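The complex is shown incomplete by one protein chain, all other protein chains being positioned as in the whole.
Letters A, B and C mark the chains in the order given here, with residues in each chain numbered from 1 onward.
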Amino acid sequence: MKLKDVLSPLRVWERAAKKPMTIKDPINDRPGAVNYRGFHKNDFSKCIGCGSCEEICQNDAIDLVPVEGQETVEGDSGLRPMIDYGRCCWCALCVDVCPTGALTMSNEYTWIADNPEDYRFVPGADKTAWQDSEKGYTRSPDIQILDYERVDMQELEPEERDKSFIEIVKGYNKEQAMKEAERCLECGLCIATCPAHMDIPGYIAAIRDDDIDNALRILYETNPMPEICGRICTHKCETVCALHNNGDPLAIRWLKRYIVDQVPADKYSEILGTDHLEDEVLNRKVAIIGAGPAGLSAAYYLAIMGYKTKVYEALPDPGGMVRYGIPEYRLPYDQIDKDIDYIRSLGVEIQFNTRVGTDITLEELHGSYDAVFAGTGLHLGRSTRVPGADNKRVYFATDLLREVTLGNEIDVAENIVVIGGGNVAMDITRTLARLQNLKYGKVQVLATCLEAEDIMPADVEEVVEAREENAVIDPGWGPKEIEIRDGKVYGLHVVKCLSVFDENGRFSPKFDEDQKKFFKADMVVESIGQGMDLSYLSEGIKSDLKFSPRGRIEVDDSFQSSLQWLFVGGDIIQGPDVIHGIANGYIAAKGIDTYLNKK
Amino acid sequence: MEQLVKRINGMIHLKAYNRQRDDLFFITVEKSQLELVLSHLKNNEGFTHLAFLQAVDFLEDSKFQLTYMLYNYDIRVNLGVKVLIARDKAEMTSIHKLWAHAWQYQRELHELFGINFPGSPRVEESFVLEGWEEMPPMRRDFDTKEYSERTFYQRPGRSTNDPKEYMKEKMYKNYAASPRIRRDDE
Amino acid sequence: MSNLSESKYRGYEADRSKYPRMENGKPVIDLESHMYTKLWQGPQHPGVTGNMAVELIVNGDEIVDAKTHMGYLHRAFEKLMERRRYIQCFPLVCRICVPEPDTNEYCVSAAMEDLAGIQVPERALWLRTLNLEMSRIGSYLMWLGGQAGSLGMGAIGQWTIGMRDFWLDLFEEMTGGRVYHMYMIPGGVRKTLPEGFRDRARELIVTTRKLLYDVENTFLSNAIIKSRLQGLGVISPEMVDEYGIVGPNARASGMEHDIRINNPYVKYGELDVKMLTSTVGDAYARAELRYRDLHQSLDLVTEILNRIPQDGPIQADMPNLLNWKIPAGQTYVKAESTRGEHGFYMVSDGSDKPRRVFARGASYTHAISVLEELAVNISISDLAGLMVSLHTCPPEIER
Partner (left out) sequence: MSIWTKVLYAFVSVSVATVYGLTLSGIVRKLYARVHGRFGPPVWQPFLDIIQTYSRRVAVSHGNMFFLGPVFRLAGGLGTYLFIPVIFGSALFSNFSMAGDLLLVMYFVFFGQLGMALGAGQGGHPYSPLGIARGLSQMSAFEVPFSLAVIAVAIQYNSLNITSIVAAQQGGFMHWTLLTNPLAVIAAMISMLGMNMHAPFSIVLAPQEIPIGPPVEMNSSFLSLLQTNRGLFAAAKLVLFMNLFFGGATTLVEMILKTFFIYMFSVFVGAAYPRFRPEQSFRFFLKWPAFIGVLSIIYITYLGGAS
């Protein structure tokens, strides 16, 4: 035993003179660190109630509960997370996963309450002292739990595509589709927004599990035209995708296309279990006017319910606006045929080149069928009615597109101006660009519209792609006059459009007459909307039908008109877009079933 | 490492060999030859450190996989020796004479997986689960959730909503499901 | 000194006339003979590290048989992980060891990355190294207090636990949590260093060194400490392999093995880690070794702070972790915790949940086989000191 070892320990007393290490009043003197994982906060203006926090919580500490004042709307379930602090372990995974960044934590770490139930609370709804605290844990922008980047879609190069009508989008391969499907949160917010309420997370999960058959079954639950939808659907679902708050929404449309592209047409009936439908045929007949999405959708569901259906179509091929309104480079005809052929294979009969109202009257149909569904679509163009619009070299986009599909020659001019900024305008612009390219070897087509660039109704990618194909898009101008020289179109005069809608959101454009522009053109195409052709309704029927103030036929929830035997759906009721048409057809089919069973 | 594998393969039949990392290898051997391989590795090849002995339940194949993780201090390499044994009446030779701490892994496996190691000291004693009457809990077919629901009670008053179902209820309740088409799982 | 051939579990019978008779590796205790008393140290006992119990058979103050009992904090993490997605495992594993949770976090993330073939970015690796080394400091400080406290010297315990709290303050700034940091997610880390962190850390290193100077004067150079720790719990070099002894316990007995040097992980390969060893193998040698290792950790943290890149990604490009599936495979990832080799053995079957996760804690052998062996023949007053000198941590045993 060394003396040093005996005496040296007495130096502990040196510490007695020093300032103690502890803090007298830790709760007040020592706040949590700036990014401390304290108690939860929730910013209701951002939260969409997607439930990702509940999904990732490994402790089952989070419940989704309805909260007063939070309405269930498209893109927001109205549910909010309730956290059970008896279970929470403050790992903050819920904060990291939150796709909107609404859920965060404060650096508060003391909370005293008498009632244990208080510790189960809805951050943001229940008043807490830390709700507005600036400090606390938030997701670092450098990390991600979810994958916010979409798998790029392979497309044809602009140089290749503007010479032909070959489909631009190549579609996902299996690896890409699996990777994209992996991004899905399975929150299901999209389902409510989809007009057909397709089980989107369901079929995406099926892609992840590589169970394409099941995925196809899920598609056909409410949508008998997945090839068509997989290409040209307006994908409202993607606008409410939870991932969209922080990055790219899931490519739901392309995934749907991926599913159907994998299945050959001859496997459909086997996979969907429709190979023995003829055993269950009922002795009931339904007539359908128009072989468009609405009509065929109704026909499909009526057919699998056992009804005999017959479709009357004015044009020589099925598909309606899907075929005659959408150019081939977006939706190849063989893909339309794939969907429709399957529907026809179920016993749906289509009589082409038969226009109801002229070749056969609606009354006749009523006489020989138990019910009639009309999905006649919007085939008429609308005119700007500016001076000169009545010239023969001023066309409607719908007419031109129909002519292209029918294979008729179009007299394409060297200089063309398109009026309109919607998807149809883009379709006709790009179609004309291709035709010009084939005819003259160069593109001189210009599209102009009232709306400024940022509020153009067309899809952004449509505009971008049109420009890639050398078409000029010059938005923000209102047409003033089509100048006619010697009976020929000379060009279009436009003035600057300042705003399109008034304070109440009604259409009421305001112009600045001083800012003028002139687009030289030999040919003008108007694409500012479509109108319905209800000429097949005889006067007698028209007088029995109820119309809304805006001129549409009034229908109830199941698309039954005031004439009980007549169901109406599709673009003439809702839309215009294909998915509404499909959804209408589906509901109408159910409605017809109910109506006929009651009868 | 390849040479070592060759040497062992000369001695016994090696069922599989794979390299996971530069310092981690796995070999799979026959159940009957395990003791031989291990003592060879320990005494002649320098794999003197037994890091652990653990089991993996491959319920689908009705097999347990036992992994003996060895380490060689000289070449600084981990070698996992894998053995597949039958799952029902699982039994394995004890290696408590090779390593003095092996018995406790074997005792743990006996309790948590129900694998017996005849001759291993104190193998019958309970390890962490005194008074446990269910099946060995680390087996895959032991359902923890079912057990806890049976044994404990939930905090009352908790209920949650699926956003999908909730939105359907609120927004499109009358949108009926499709006729005839049925999914796999229904 | 414990002799291998006397080991209880090897089937040999040595001269144990003073001790209870052995049968099948179990001592036969006749409590009716009034020669022995059965005494439970724990599970509630201030001298026991964490929640475990040692069942002692004592003859007077002398322990003639010891048996470790576990099961007082079994939380079935390994089983729970089998029912959770990979990302959901990560809040669980840190709870396997309170004083040093980061090693678990590192191992489980690294095992997932190894199986999924993910490369962690450079900056994240440095941040992980910093985190791991800081947690080693925290753990050693806690241990130092425990070792002094177990011998009844409260002052050192208060100092070092107090100092550890300053390190926890740094952790709080860095990770958002004090005890359970939950910092290393698969693919990287969760946060970058906050502003001013380096300066505060450097300041704290200076303060810690001052405290360690005091500790050296009052703890290592303390006649009574020496009289109690020297010769206590001697681990012979032969025991090291036989019992799977790792870490400082093995190094104090002359085993030159430190995973940071021998199988470098994260950024340890680029750091100058020295092999610290001793040849005595008793509790005092272990204490001294840990003390030196603590100084080395402070050196390493200083160096890491100088070398951490200021920018760059902190997470690899990861898929949606909610649906993350890892290809089938098996791996074993280990790291040097303050108690020695800490490893995770992970088996994936290609689904989104692990098939099997096994946490190999160093205490597993230290607290059972080794403790039971070394406890025999010592006084019950030394048991707490022995247990702490082996740096046992019960949650590692019952994961």
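Side notes on the structure shown:
Methods note: a residue touches a chain if its C-beta (ideal position, glycine included) is under 8 Å from a C-beta of that chain, and two chains touch if they have at least 3 such contacts.
Please read these numbers as outputs of a predicted model, since none were measured by experiment.
Hidden chain, full complex: it touches shown chains A, C. If you put the hidden chain back, the residue from C:Ala148, C:Val333 or C:Val370 that touches it is C:Ala148. Of the candidate positions C:Gln158, C:Asn262 or C:Thr302, contact with the hidden chain is made by C:Gln158. For chain C, the residues touching the chain absent from view are 37, 39, 45-47, 61, 148-155, 158-159, 162, 218, 222-225, 227-228, 379-384. Interface residues of chain A facing the missing partner chain: 9-13, 15-16, 18, 20-22, 24.
One rule holds for everything that comes next: only the chains that are shown with their structure count from here on.
The touch graph of these protein chains is complete, with an edge between every pair of chains. Per-chain CA centroids place chain A at a distance of 47 Å from chain B. Chain B and chain C have centres, each the mean of its CA atoms, that are 24 Å apart. Among the residues of chain C, none is in touch with two or more other chains. Residues of chain C touching chain B in their complex: 4, 7-11, 24-26, 70-71, 74, 76, 78-80, 82-83, 114, 239, 241-244, 246, 255, 257, 262-263, 329-332, 334, 341, 343, 345, 347, 355-356, 358, 360, 364-365, 368-370, 373, 398. Chain C contributes residues 84, 87-92, 155, 159, 162-163, 165-166, 169, 172-173, 176-177, 180, 182, 185, 187-192, 194, 214, 217-219, 221-224, 226-227, 313-315, 318-324 to its touches with chain A in the complex.
Listing the residues of chain A that touch chain C in their complex gives 1-2, 4-6, 8-9, 11-12, 14-15, 21-22, 32-37, 52, 55-56, 58-59, 89-93, 96-97, 105, 137, 140, 142-147, 179, 182-186, 208.
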